[in-house]
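To keep things clear, I will list the structure first and then write my remarks on it.
For this view, one protein chain was removed and the others were kept in their places.
Think of it as A and B in the order they're written, each chain with its own count starting at 1.
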Amino acid sequence: MRRVFAVLLLPAALCAAAGCRYVTLDRATPQADAITDMHWLMFWVLGAVFALVLAALAIAVSRRSRAPIAGGKDPRFFAVAAATGVTCAILLLLLVASVVTGRAVSTPPEANALDIAITGHQWWWEVRYPAAVADDEVLTANEIHVPVGRSVRLHLASTDVIHSFWAPNLNGKKDLIPGRSTGMTFRVLRAGTYEGRCAEFCGYQHAHMGFRVVAEPPSEFEAWLESQRLPAAEPGDAARVHGHEVFLAGPCVNCHAIRGAGAFGRKGPDLTHLASRSTIAAATLPNTTGHLAGWIADSQRIKPGNRMPPNVLPSGDLLDLVAYLRSLR
Amino acid sequence: MSTLRTLDVSELPDSVLDSRSLVWWGTIVMTVVEGMVFAISIGGYFYLRMLASAWPPPRIGPPALGVATVNLGILLVSALPAWLLDRAGRARDARKVKILLGVNLAFGTAFLVLRYWEFKALHCMWNQSAYASIQWTILGLHTSNLLTSLLETLIVLIYALIRPLEDHHYLDARLDGVFWYFIVISWIPLYVVVFLVPRLG
Partner (left out) sequence: MSSPARTDPRESERPTAASEKECAELAHTWRERTGTLGLLFSVDHKTIAKRYIVTAFVFFLLGGLEAAAMRLQLARPEGRFLNPDLYDQVFTMHGTTMMFFFAVPVMLGIGLYLVPLMVGTRNVPFPRLNAVGYWFYLAGGLLLYGTFFANRGPDAGWFAYVPLSGNAYSSGHGMDAWVQIINFTEVSALIVAGSLIVTAFKQRAPGMSLDRIPLFVWAILVTMIMIVFAMPAVIFAAGSLNSDRSLGTHFFNPAEGGDALLWQHAFWFFGHPEVYIIFLPALGMVSSILSAACRRPIFGYTAMVLALVATAFLGFGLWVHHMFAVGLPQMGEAFFTAASMMIAIPTGVQFFCWIATLWGSRPRFEPPLVFVLGFFFTFLIGGLTGVMLASVPVDLQVHDTYFVVAHFHYVLIGGALFPLFGGIYHWFPKVTGRLLNRTLGFWNFALLFVGFNLTFFPMHELGFHGMPRRIYTYGPDKGWNGLNLAASIGAAILGVAVLLFLINVVHSLRHGARAGDDPWGAESLEWATSSPPPVYNFARIPIVASRSPLWDPEGLGAVTGLPTDKRLLLVSDPLDAEPSHREEVPGPSVNPFLISVTMSLGLIGSVFWLWWAVIGAVASAPMAFLWYWTEEDR
């Protein structure tokens, strides 16, 4: 018995050692707030239940005298009945709390909600900001910008298998299901960059299908949106011009688009403003010259099984290509 | 040691031909399993129908009713020889059992043959749409049960024609009848689902 109790201390010690960076519980939206509150309610209530039941068990096992069963009802009957009643009451409480929290999490968005369409692909996220005028539509990948304080309504879809959109700081997850549309609403209260990842097994590179949500002040958001609407920057020097040629001549155009630069591929992420993003390869690598070069040369070493083939290029071509892509702000 | 309580079972029968039998219970369990498979398939059918904007898809159209309704009639009529087989088994009448096994086999075969045209009456192949797939599946599941029953009837009949019948063979004949009741009764809701529901639109 003593052995058992000693082992009980172990998880607590582990928790402390891990530093307790509860990403899920580090909330930045009212939705995540409500969920975290519900979690803590359950944690403490059920923790108390755990302690009480174990205590009862410990006493039962170590108690010395046999309970005499005198005339009339066995007293254990009342104990079991009472415990069952308390169980029902606790579960009812948690049920009500859960339903209330569910309502709070799914409050309908305000009138001026921002609509964003997210489409899941194996293994990257297509992000589209629809607009009334076709020219104002923004298409990007793996990085979502939202204005702080304004409701955001995500429209989720998938072209291949089931994925799941999950940004723990912002809200619970929602699946992207081929043939169906799902959605999610949240409102970010705190500026910052939040991590997200796919949370439904979707094949080889499910582990590396991440995204970033950048919440910024409304003015900065509008500025970002404006810049994303522009066509690709013209190559500014000879190296970048050559890089542009390498891009057009190679297999890149089969999958990738660069608006205003003669590339229209839709199978892979849109690269028009690649350099404005902080990560590449679905938030797997930082967006730097070295990483980009490595990714282009042999993405299979970084994300084996992904859809982009290796590209064996003479080093001059590769460097120019990277220089061009790095200029696409 | 205190006096031993005993119970003498030497007078109990060595075989029974009714629902007290272990084999009878086993057969019932099997029909419950098969029935549950049908029930789940019907659930899948209505799930797909709930999602569809049109059921059946306009290019396929609802199944033709003619052959299916005739076949339903044959099946319902076949319950009579099944019932007679049941009675003959209970009465341990070897001659009647053999004849009725043959009659049952004939009805079942007729039903099976017409089943071919029932598949055709669906006006689609299984790979044309989800509607087609579930229709073929339900019809196919019932058909596989039918085939199992026919095989069972055939086996018992051949045995009955060649070797003398004992009690447990009469029980098998009765159970053949019981399983046939299942084939008949389960077909009624399935007929409604496969042939009539698509006409609801």
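Note that a contact is a pair of C-beta atoms (placed from the backbone, for glycine too) under 8 Å apart; a residue touches a chain by one contact, two chains touch by 3 or more.
Note that the structure is a prediction, hence the values are computed from the model and not measured.
Put simply, the missing chain touches A, B once the whole complex is considered.
Contact with the chain that does not appear here is found for just one residue of B:G44, B:P62 or B:G102, B:G44.
Among A:E143, A:E200 or A:E216, only A:E200 touches the chain left out of the display. Hidden from this view is one chain, which touches chain A at 3-4, 7, 10-11, 14-15, 17-19, 21-25, 32, 34-35, 38-39, 42-43, 46, 49-50, 53-54, 56-57, 59-61, 63-67, 74, 76-77, 79-80, 83-84, 87-88, 91, 94-95, 97-99, 101-103, 105-106, 122, 160-162, 164, 166, 168, 171-175, 177-180, 182-183, 195, 197-207, 284, 304-305. What chain B contributes to its contact with the hidden chain is residues 1-2, 4-16, 20-23, 25-26, 29-30, 32-33, 36-37, 39-41, 44, 47-48, 51-52, 57, 126-134, 136-137, 151, 155-156, 158-159, 168.
As a convention for this text, only the chains that are shown with their structure count from here on.
In this assembly, the C-alpha centroid of chain A lies 52 Å from the C-alpha centroid of chain B.
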